Structures are given as structure tokens and as C-alpha cells.
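One protein chain is absent from this view; the other protein chains keep their places.
Read from first to last, the chains carry the letters A and B; within each, the first residue is number 1.
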Amino acid sequence: MQGDRRAAALEAVLMVVDEPVSSAELAATLELPEPEVEELLTGLAAEYDAAGRGFELRSVAGGWRFYSRPEFAEIVSHYVLEGQTSRLTQAALETLAVIAYRQPVPRSRVAAIRGVNVDSVVRTLVSRGLVEEAGTDPESGAILYQTTSYFLERLGIGSVAELPRLSPHLPGLDELGAIEFER
Amino acid sequence: MQGDRRAAALEAVLMVVDEPVSSAELAATLELPEPEVEELLTGLAAEYDAAGRGFELRSVAGGWRFYSRPEFAEIVSHYVLEGQTSRLTQAALETLAVIAYRQPVPRSRVAAIRGVNVDSVVRTLVSRGLVEEAGTDPESGAILYQTTSYFLERLGIGSVAELPRLSPHLPGLDELGAIEFER
Partner (left out) sequence: MEHLSHPPEGESGSASGFEVRLENFTGPFDALLSLITKRRLDITEVALATVTDDFIAYIRAMQERGEEWALDEASEFLVIAATLLDLKAARLLPQGEVEDEEDVARLEARDLLFARLLQYKAFKEIAGIFGETLEAEGRRFPRAVSLEPSFAALLPELVWQHTPEQFAALAAKAFAPKEAPPSEVGLTHLHAPPVSVREQAAIIGARLRVGGAQTFRALTADAESRLVVVARFLALLEMFRDRAVAFEQAAPLGELSVRWTAGQDWTAERLSEEYDDEPQEEREEQHAG
């Protein structure tokens, strides 16, 4: 397959996907080496950016997908009412933050950190697709929770490893010594 | 709005809408005369054709939509059929059941009842022809979903009214009628 044809084939496949597709999957479909596919995708994304197209191609949550460009959000939102409009409450955001950095984590631990019962907030996060169950704690039998790939997508990052570091937000940590803070 | 920006705004909308959109509707959203929008759309379609992009912009049944280019149909169908099964997943079946008994219903309500995000499952059910859009909720503007006649056919019943009553399976469901599931 020639250069332009390969890129066009990727465009054709990406037209019908409804969630991010990994370069490995695309490479398998096109029967091409993955690094070559990565290069083609990066090239396409740069091309759309340079040409100021109304759409962009982005790699988030470990996969590639077409998005509308943010500057046209107002116009696009006339057509895409659902899901995007409802904002998370402060309580939901804080609970989400704790789960993101402590996953997999039982609700009781999140509650202990936030100082309030988080049951209904966690249920809301689950039904919004941002958080999911992740088995049970072998010791206590409590259900563990983790963030979903939809969460990564909504945050525009590739993996949990790309979350902002927590330590800069913990002033005086050095003075506390031995207490453990992950990540 | 300048020439390029107008075309880009059209691209942004068309890249993310599911249903074909008429030029009249696009003209109203962009506050531009319809002939101008028609011209821009025709221009974009010609541009994609000339550049040999993997997608094309077509006007079908009075509406415009992005499609994958037929030339790549083989690769795309290979991708689409990969991993497809002829059975619905448990998640899809339960979602279908909720829609069948609560129709017409917005996705958010189905998500609240099932306790998980159902966006992608609902799209699968739509692709499978079991569920279809049924207008929008007058209050929230959310898209409503209902089952199709193909669903009735598969289930072997003549109409939704012939669905078995739920009460034998779940005593007290009638009392649940009034309970609001959304949060």
C-alpha cells in the first residue's frame, strides 16, 4: 500500500470507530508494522492541525479517535446536547481525585480521606462511566474501585501515569517524615 | 466568519453528529445563508475527493454526513467484523430489557437504572437494529430511545403491549413505578 493510501485507509477505519482505537489494532487491520502506523497517525494529526481543519485526530486513553476542534465547541454543542453538559459537583470531583490516585481503592478509604460518606457520589461516578468496580479486597472483601478509560479520555490523557503529580500539592510533607504518600 | 473558518465549523459539526444534517439546519446554526452553506459543503466534498482522503462527505436523503470512502470498504469491514459475535452480551441484553420496559427513555435514565454508563451499548443496539431514536425529551432535550419492529420480530411478539408483565418476576415492581431513579 502506498504512503497516501495507507494514511487514507487509516482515515477510513477511524470514520467508523466509536471509541479510541490503539495503533496496534489499526496496524493489525492494515497489516502494517505498528511504528509505521504510529508515524502515519501522528502525520495526519499534524496535517489537520496545520490546515486548521474543524476536526482533530488525538491519541487519548491509549487509542486514536477523531474529535471536533475545541474552538468550535459552541457550534457543535447545538448538536451534541447529552452527556457533556452536566458538570460534576465539587464532592464528585474530590471523590474522583481520591479514587484516581489511590486506585484500586475501597469506598471506606475514600470516605476516610474525604471525611464524609461517599456511597452515593461513587454510584454517580459509576453511572457516569468515570469509575468502575475492580474486584474485591482479598482481606476485607470490600469492593475496590478504579477509574475507567473513559475517565482518561475525558481528561485527555493516555494513562493514569500521566496524572499530575500529587506531591507538589502536599506542602509540609517533608516535615511529616515517614508517612507514606503514593504517587 | 471567514471562509476557512466557516468550512472548518461545518467540518467540526459533521465529524461528530450521528444523523445526517440538512444544509438548512447547518445554515441556521452558523447563521449563514443556506446557498452559501451548500456551496461550502460541496467545496469540502470535492476537496476530500481530490485529495483522496479516506473519508468522504455525502448528501444522503437530504442530509450531510461523513462516511468512510467505499474504496476502503474491504479494510473497514475487516475491522468491523473483527471480534464480532452473533450474540448480544449480557450488558446489551439488560440494557435492551430496560429500554423495552421503559420506552421511550433517555440513555441517562437507563444508566441510572443499570448503575453503569450505557452509551456504547446503546450504540451497539442501534447498529443491531434493535433500538432506535424516538425524538427528544421536551424538558431535557435528551434523545429518547425505543425498541424497533425488528426487536418485536426477534422476540416473536406483535407489539410492545404483549411483553410479559414484570410483576410475576419482581413482586412489588408496580410500587417502584413512582420511584425516581435519576440522581
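We adopt the following convention: contacts are C-beta pairs under 8 Å (C-beta built on N, C-alpha and C of every residue); 3 or more make two chains touch, one makes a residue touch a chain.
Remember, predicted model here, so these are calculated numbers, not experimental data.
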item: Chain B residues touching the omitted chain (full complex); value: 15-18, 66-68, 73, 76-77, 80-81, 84-88, 93-95, 97-98, 100-101, 113-115, 119-120, 123, 126-130, 154-157, 162-166, 169-170, 173, 176
item: Touch residues of chain A, complete complex, unshown partner; value: 14-19, 55-56, 58-59, 65-71, 73, 76-77, 80, 84, 87-91, 93-94, 96-98, 100-101, 106-109, 111-117, 119-120, 133, 137, 140-143, 153-158, 162-166, 168-173, 175-177, 179, 181
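The working rule: only the chains that are shown with their structure count from here on.
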item: Where chain A and chain B are represented by their mean Cα positions, the distance between them in whole Å; value: 23
item: Chain A to chain B touching residues, read off their complex; value: 4-5, 7-19, 29-30, 52-55, 66-69, 72, 75-76, 78-83, 120, 123-124, 126-129, 132, 150
